[in-house]
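Left out: one protein chain. Kept in place: all the others.
Moving on, here comes subunit A:
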Amino acid sequence: MSNRFLLSATVNDTPGVLQRVAGLFSRRSYNIESITVGPCEQEGRSRMIVAARGDDALVRQMCSQLSKLIDVLDVVQLQERPFVSRDLMLVKLRMEPSKRSELQSLIDTFRCSVIDVSPDTVILQVVGDTEKNDAFLQLLRPYGILEMTRTGETAMSRGLGEREPTSIG
């Protein structure tokens, strides 16, 4: 059974760490949907969120292979507990001023914002989980998407509780 899953890894903020993780995935033929990486609450460390697809055995393999990298300090599988996730998306649409009012209802429903306007285009910013952003994108297609970019999903578990690395075996 192939599911979508999210891994959250704390890694050393050293040059090449992204290459090590990405290299591991490509060498072992793991399919990943996105990787986000950026600073985290610990100095000198980064947090990496990996979205991928696979069955339970593959998730376990990925976690244990990732944990073996010296620069990876811990790996948490987020689905094991409640979590929140967000993906930021920018969409540039071709839009004459006359049509802009039409867009307003969509903007209200999805709580996105217009962050740039030119005579022929607008840029929308939407922040949500992946499914919401996918749905929004479908609704925008008829307007003519000129350009789209997404950050990929970043995520964290909810509530109190320490990060407990995924147990193996």
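Heads up, the rule we're going with is that a contact is a pair of C-beta atoms (placed from the backbone, for glycine too) under 8 Å apart; a residue touches a chain by one contact, two chains touch by 3 or more; residues count from 1.
Following the convention adopted for this analysis, contacts and distances are computed from a predicted model.
Student: There's a gap in the complex where one chain should be. From "Probable glycine dehydrogenase (decarboxylating) subunit 2", "Acetolactate synthase", "Carbohydrate ABC transporter permease" or "Membrane protein", what does UniProt name that chain?
Tutor: UniProt lists the chain that is not shown as "Acetolactate synthase".
Student: Based on the whole complex, identify which of A:V37, A:V72 or A:L140 touches the chain you can't see.
Tutor: Residue touching the absent chain, from the options given: A:V72.
Student: For subunit A, which positions touch the chain that isn't shown here?
Tutor: 12, 15-16, 19-20, 23-24, 27, 57, 60-61, 64-65, 67-74, 168-169
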